[in-house]
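Structure incoming, see below.
One chain of protein is taken out of this complex; the other chains stay put.
Right after this comes chain A.
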Amino acid sequence: MTPPDYEYLRKLLKDHSGLDLSADKQYLIESRLLPLSRKCGVSGIGELVQKMKGGSLSIVAQVVEAMTTNETFFFRDKVPFEHFRDTIMPELLKARASRKSIRIWCAAGSTGQEPYSLAMSLKEMGTALAGWRIEIIATDLSQEVLEKSKSGIYSQFEVQRGLPIQLLVKYFKQNGELWQISPELRGMVQHRQLNLLHDFSQLGTFDVIFCRNVLIYFDQDTKINIFGRLARAMEGDGFLVLGAAETVVGLTDVFKPFPDKRGLYRPSGARAASPQGGTLMPKIAAMAGR
């Protein structure tokens, strides 16, 4: 890949998705875009760049998608799901006892492993949730991964990463080499396409937001902006769950760490400086052609 092509891609990704690649991520681009060039029938990354410069919005969309889609697995990192079961849900069951409803947002729902892991965790709580209305909204930048999430169909390889065998037996149905999560669990998750750079206030207010391993792609200002808007999309006594490599510390005071629970945060009550309209780059039609 030539340095001008790399610079072009960096800028394009920054503008369209907020993905902020440092100067040494050529390998990452190559590992994601070489398969895409084969799929598009072009000779390599140089030719992909030519097509984008020539105005191919569909290639732009596919490049952004390929660069921002991540491998994920069921109950990834385990700890956040223990927090969910042992800390978040017990607190909310008390705090929402009269309302009996809880809204959960997976802000980088990807191919569904995270929202379905939460759905399974809820099912495992059994009768404690009888009579409760619990919503799980899964959003992602990529329509393609959302379609996969909706289908709830996973390969033999995918169901063996992080999913205890007892849960596979309990909640999945086998179809040859593929496994599909039960209609009941699929029915617990709603899917919406969403770019976190854009206004998301229409999603309403949440009690729990899982926003893991997505903010790492953004530069500092963008992170601060998103934290501010996440705080406004959350109940004052809600919970924010970040990825293992992420933190709010040093970036914003709208959330504060939950004592002794790594990756878990709560609104601090501090107000973020409010950007007009709530969006960072309202004019960018991020996923062009969609």
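Throughout what follows, a contact is a pair of C-beta atoms (placed from the backbone, for glycine too) under 8 Å apart; a residue touches a chain by one contact, two chains touch by 3 or more; residues count from 1.
The rule we apply is simple: contacts and distances are computed from a predicted model.
Peer 1: For the complex's missing chain, which UniProt name, "Acyl carrier protein", "Na+/H+ antiporter subunit D", "Response regulator" or "Nickel ABC transporter substrate-binding protein"?
Peer 2: "Response regulator"
Peer 1: Who touches the missing chain here, A:28, A:57, A:128 or A:270?
Peer 2: A:28
Peer 1: Which of these touches the unseen chain: A:46, A:164 or A:236?
Peer 2: Final answer for the missing-chain contact: A:164.
Peer 1: Which of these, A:6, A:200, A:217 or A:265, touches the one chain of the complex that we don't see?
Peer 2: That would be A:217, which touches the missing chain.
Peer 1: Given the full complex, what residues of chain A touch the hidden partner chain?
Peer 2: 25, 28, 70-71, 73, 76-79, 156-157, 160-162, 164-166, 168-169, 173-174, 177, 213, 216-217, 243-245
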